[in-house]
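I'd like to ask you about the structure that follows.
Missing here: one protein chain of the complex. Every other protein chain is in place.
The block that comes next holds subunit A.
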Amino acid sequence: MITTSRSACGSAWGWLLAGAAVSALAGPAAAQEPRHGGTAIIHMPSEQRILNPALRASTGVYNITGKIMEPLIDKSYDGPVGVLATDWSSTDDGLHITVNLREGVNWHDGEPFTCDDVAFSAMELWKPLLNYSSTLQQYLESVDCTDPHTAVFNYSQPMPLDLFVAAMPDLGHPVPKHLYEGTDIMRNEHNTAPVGTGPFKFVEYKRGQYVIAGRNDDYWRGKEYPYLDRIVWRFIPDKSAAAAAIEAGEIHESGFNGVSMADIERFSKMDGFDVGTQGYENNVAHSTVEFNHRNPILADLKVRQAIYHGLDIDYAIKTIMRGYAKPGRGPIPSAGGANYTDDVTTYAYDPELAKKMLDEAGHPEGPDGIRFKLRHRPAPWGEYTQLWAEYFAQAMKEIGIEVEILTNDAPGFLNGVYRDHDFDTANGWHQFRSDPAVSTMVWLRSGSPAGTPWSNQFGWQSDEMDRMIDEAQAELDPDQRAADYHAIQKLAMEEIPVIFAIEHPFISVTSQKLHNHHNTPRWNSSSWYDLWLEK
């Protein structure tokens, strides 16, 4: 489904370009020549508050700060591209990674960007303070600056170069050392007024209302970039009001499913809007069903298999995600590149088989048609998780399992599932962060202390799985590493500790007045130096 919608988008753009070519031939209206100037207005459903990607690894933070602060490496459809880094290499033992840095780059306050900034950021922020990164960089010992534009990352355990490069777009934003050194980093004023090297400079953050960034005239890519004069992010919490603002032309883009699916479907049929999943290849999430294996009924593999057979995944994709999704194949989504395989055990929708398996597992229907009851906690992450929980309850009813839904808000859910283990089943979603080692593996690896959200708190432990995960994480050869992850995926689909039921990228609605939009796999987080706005 993703490829279909992507190619649909691609062809729409192709058509646009073709139309432009025709009009360029037909007359003086050279509509596709990038225009300088203008203000792009972007919808944000929730406020971010901290605007420092080296302290908060979250797509909402990147959506704003990605224009102001740049990472060492970003992702393009052709693979990794250097931003503040120009190239990178690793020693054979994987213990030293050398990154060459771009010269002639200045921070927005005029100070030059050098290796000192990278070394300081890595040791003082990325390793100790940045969520997710603290796991990635746990074996980082030091960063040496052999010259002002060469940084050498020294590790005490081998660090696969692949993993380092895959993690850098999200977890590799340097901060200016001269503004952070000697201050309380968590309380530094620049955490809400960022200073970076990006195409846009921070202007104003009005809490509860908007953030403004203005053009950086000293951008390193050259005087012609960026095209836009300004970007404004507006916080509109109500999805219907946001949809109305897009329709009225007050907003140019809303990403990360910022409006309801009904409105997304409506916009996809209206003129003047591009609707699609392109630009989210790096931000794919799974809708899950999570089991509490402490419950002896669910500890039985046969029951979990029966539950999987009882779920009509295609129906859910069609009605809940309106087609913008595809069936999951274990902990690594198809967007995972070489590490993904679809050669795994699958569980087709077959309620009769499911009932038979439940009978065999020793759970016959009672006089009221019910085999057993489950207490289910749905994650409150919006439309998908709520509807998916309701569908789960409905589908389970059909095979004789009664599901009681315990509604809770975010802290209630995270505590109920990941700390207190007070649930039988739960559903949520988990975002894949371009490499399994820094994202979905924590769902399968045992040993996370209780209270770690989005980790294996399911009471499921497999020595084999733990060993495979550790080996894959330290594997330096990319081909062997991919083979390791295929094996993990196969085992996860056989044992089903968690059902990774559906994988879905996010969806955005974009006004066709914007050009060069969604042209990288993590577009909403990228710098938008080439984005331009039609008059």
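One rule holds for everything that comes next: a contact is a pair of C-beta atoms (placed from the backbone, for glycine too) under 8 Å apart; a residue touches a chain by one contact, two chains touch by 3 or more; residues count from 1.
As a convention for this text, contacts and distances are computed from a predicted model.
Between the listed names "YncE family protein", "Peptide/nickel transport system permease protein", "Cytochrome c1" or "NADH-quinone oxidoreductase subunit L", the UniProt record for the complex's undisplayed chain reads "Peptide/nickel transport system permease protein".
From the options A:37, A:272, A:362 or A:451, the residue with contact to the chain not on display is A:451. Residue A:191 is the one among A:191, A:292 or A:473 that touches the chain missing from this view.
Remark: the omitted chain is touched by one listed residue; of A:183, A:240 or A:319 this is A:240. Touching the chain that is not shown, out of A:32, A:91 or A:135: A:135 (per the contact rule at the top). Along subunit A, the points of touch with the absent chain fall at residues 39, 41, 46-47, 49-50, 56-60, 129, 131-132, 134-135, 186-187, 191-192, 206-210, 212, 230, 232, 234-238, 240-241, 244-245, 247-248, 250, 408-416, 431, 448-449, 451-455.
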